[in-house]
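Yeah, one chain of the complex is gone here, protein chain that is, but the others are all in their spots.
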Amino acid sequence: MSTASTEVSAHSHAHGPGHHDPHLAHHFDTPEQQFTSAKLGMWIFLGTEILMFGGLFCAYSIYRHNHPLVFKFAAEAYLSTKWGAINTVILITSSLTMAWGVRAAQLNQKKLLISCLVMTLMGAAGFLGVKTIEYSAKWDEHVWVGSWNKYNGDNDASYATPPPAQPTTQPAIQIPVPAYSPTAIADDANTGLDVSQIKPRYAYSFNQSIQLAPPKRASDAKPTDEEQRDERYRQLSASDQWRVNTFFSCYFLMTGLHGIHVIVGMGLISWILMRTLRNDFSSEYFTPVDLVGLYWHLVDLIWIFLFPLLYLIH
Amino acid sequence: MSIAEYQSQKKPKVDNYLTHNRGFLSWALTLDHKRIGLLYMMFVLSAFLLGGTFAVLLRTSLLTPNHWMFPSDPAHDTQAKLFYNNMFSLHGAVMVFMFIIPAIPAILGNFMLPMMLGAKDVAFPRLNLMSFYIYCLGAILFTWILMGGILRTAFNIHLPFGFGLDTGWTFYTPFSTSKAEDGMVAGVLGAFILGFSSILTGVNFIASIHTLRPRGMTWFRMPLFLWALYATSIIQVLATPVLAITLLLLIAERLLHVGIFDSSLGGDPVLFQHFFWFYSHPAVYIMILPGMGVISEVISVHSRKHIFGYNFIALSSVALALLGFLVWGHHLFVAGQSNLVDSIFSLLTFSVAIPSAVKVFNWLGTLYRGSIRFTPAMLFAMGFILLFTIGGLTGLFLGALATDVPLHDTYFVIAHFHYVMVGSMVFAFLAGMYHWFPKMFGKMCNPAWGRFAAILLFIGFNTTFFPQFVMGAHGSPRRWATYPVEFQPYHVISTIGSYIMAISLITVALNWLAGLLWGKKAPANPWGGNSLEWHCPSPPPYDNFPTPPVVDDPYNLAAWEYDASIEGWVPRKSQPAAATGPAANRTRPVTH
Partner (left out) sequence: MSLTHSNDIPAPVADDVGPDAPHGVHAVPRRTLAGVYGLLILFTVITVAVSKVDLGAANIWAALLIAVIKGGLVTMYFMHLRWDSPFNGLILIVALFFVSLFIGLALLDSHSYEPQMKPTPMYVKTQ
């Protein structure tokens, strides 16, 4: 290190005489510095999105690893590879049109940029349309998320069967209910301690009146899809049967969060479209198009991983 | 002449960032990083007040083995315990999410980072303002829910949507998904929103340090506070999204019964702890790293000595950030984690002590043969070194599997993390505030009261938390509203200590207020630091630097000499030889 302090001015001021770029913020020296900074910021944000979805992939990995047959059953029985593949193609195409749009913005091709953005939006809408078809099919089959799922123990009409009785040498632990009168705690029933209000939640609230589809008839009539499905369900072990609900939780949480990101992406692309119509972008300033493009590609990237992990389990 | 002319003659027009434009909107919609730092300061210090008040209330309620605040019949016993649960949940949640995590980055970081870079603002000023408003939104929602619970359980006052949270700030399943109070969803949503403020601040700081460094300021010529903020931002950006997804899953579990964490529906409650601590362990490094950065600055400047081992301190900040991600399982040792993974995490936990120790040795090396001035900032910094050492060493007891089993969930843990969070981080925050107060406000605080407050806080803090180590080693569990009567002496000493802490913190607040109102005008460089923020007037002008500052080694303190007429430091006319570089550590310190 030199002994004298470095006589370097902290920031060079790259202002030409009379020229002031309206897009250049006062704390940046050059437009290139500003653009690089914006891109870097966007990539960091994309990193955070990857970490967030990573948590869901973690839950998925753990449950699939520990109960592979559950995932195989549920994916084969209820998920349609066809719609998943169509969605994948739609999203990849919308990624193409988005990347093309960024190129158009860079080359001052306003009309092309507008058509690319519109096509990307149509692709996004198509994706959401297919998702609606899939989700409504699941609703019809009573396999929605959480307590609306017939395999969930909380569901009154639950399919969940009780696990086999386990021989134990010691009695099950009984937790005594406190004998306090609820009325002594003001007039608030929601303290969480008024035990009579808590519905006991058993893993196996088996509703005796619900019958699984009857076993295959003796005649050689082909079993219906539903009967085949129930037959495969019966073949799962008891502990696996009780966990089929977990697959649907993973499915709805992952595709649901992804779907929210698609909707947000549509909003962002619409905003960019409006700004393009207002002539905000040129080859000298196209940063927002680039950044929204990066976001959209991330949405596509996540779906590229979701598709095989959820739909292609055989 | 008219009165107006006379008055305009007397007072010269002052133009700095505080006076540059006026009016509510000029503050509410400001893009100036300095004003945003002050806006954060108002909210974060209010959060500290709220959390601190409840700390004192908690300690007061623990004066007797049975909660004396309520009549002692069985019905009130339940209510009293519920109140206690709400109290410690509020204290923990407010302190962690609303005070410690934002404090140094959002206040001191926002203010000083661009100035230390010789820049006019952070990379994304509008994002900065948005971070602030996200913080406000989350803070208001969170506080509303938590205070609602307190008011309901203590006084039967029902706020609309004031549901309360009684799970502790850690929201452990299965309690939080089944039996906890109804404030879970809204409270967790508040924490979720606060997390985004943290993420966006991290994005801003990383981009600023990468792209706004001036020519001549290489990575190894940055002040160490910037290294600390950079490492903190890495953690904020990588860890907080996992908290976001954890909280979303918790809300889904509670509202929709999805069965991810609920074992009666096929889920795994230990998985929640994995998810939660993957964020929350790195989060404690978000809390401490900026504090360590402040200490590096304060120790060097207030002992008039070039920092010892710059490269080691800089790299250990990043090492701490990265190693902090490898150790989260040590919070799960008794939670049902498998033996194999227990051992892995225990081994990794020992590694994370190394970068911290490296820093402590380097600070001691800086102090050695320095010309130490006992300014309030320096006293807080010295307190930091001792208390952080204790906190860090007791962490090793908790990191070793065999000793953790009896100590887990006892007062030993509480004492350990308060030594690092309060004894270290709050001390560092106060050191930083005292160090940069003249720069931020252009006024000097009365140093005698500052020194008094520092010493009193040190005494009060140790009185409060040292007995808790002993209590915990004797088996006293944490988060219990009542306790066996043999622990009462420890609790009484601890509570007295908390009152001493309260007095000292009130003294600090009054010291600052008096400084703001009646303090002496501060020179540009009251302490003689050489990082770039000292190269502009106090308080700084709107765009920070009237003329671009010259980039130099930020610890070249020999470049300044004391000028008694302004009670501050001015650039030295002639440079002494070997003022920078390794030789600087062996020369006698620069005196004036």
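The first chain written gets the first letter, and so on, giving A and B; residue counts start at 1 in each chain.
One rule holds for everything that comes next: a contact is a pair of C-beta atoms (placed from the backbone, for glycine too) under 8 Å apart; a residue touches a chain by one contact, two chains touch by 3 or more.
Computed from a prediction, not measured in an experiment: that's the story for all the values here.
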Please pick, from A:His27, A:Arg229, A:His258 or A:His297, the residue that touches the omitted chain in the full complex.
-> A:His297
The one residue from B:Leu326, B:Val360 or B:Ile455 touching the chain left out of view is B:Leu326
Residue of B:Asn16, B:Ser46, B:Thr60 or B:Ser178 in touch with the missing chain, whole complex considered = B:Ser178
Contact with the hidden chain (one of B:His210, B:Arg373, B:Arg479 or B:Lys520) = B:His210
Given B:Val242, B:Val352 or B:Leu407, the residue that touches the chain left out of view is B:Val242
Across B:Ala75, B:Cys136 or B:Ile344, the one contacting the chain not displayed is B:Ile344
Can you list, in ascending order, the subunit B residues touching the missing chain?
-> 174, 178, 210-211, 219, 238, 242, 263-264, 266, 268, 270-271, 274-275, 278, 325-326, 329, 336-341, 344
Absent-chain interface as seen on subunit A, which is shown = 32, 36, 39-40, 43-44, 46-48, 50-51, 54-55, 57-58, 61-62, 65-66, 81, 85, 88-89, 92-93, 95-96, 98-100, 102-103, 106-108, 163, 166, 172-177, 195, 200-204, 239, 242, 283-284, 290, 293-294, 297, 300-301, 304-305, 307-309, 312-314
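FYI, only the chains that are shown with their structure count from here on.
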Cα centre of subunit A to Cα centre of subunit B, whole Å, reads 34
Quick one: in the complex, what on subunit B touches subunit A?
-> 74-76, 78-79, 82, 114, 118-125, 127, 152-153, 156, 158, 163, 166, 178-182, 199, 202-204, 206-207, 210-212, 214-217, 237-242, 244-246, 248-249, 252, 255-260, 263-268, 271, 275, 532, 543, 545, 548-553, 556, 559, 575, 577-581
Interface with subunit B, subunit A side, in the complex: residues 1-13, 25-28, 33, 36-38, 40-41, 44-45, 47-49, 51-56, 58-59, 62, 145-147, 152-154, 178, 180-181, 184-186, 188, 190-193, 198, 201-203, 242-243, 245-246, 249-250, 252-253, 257
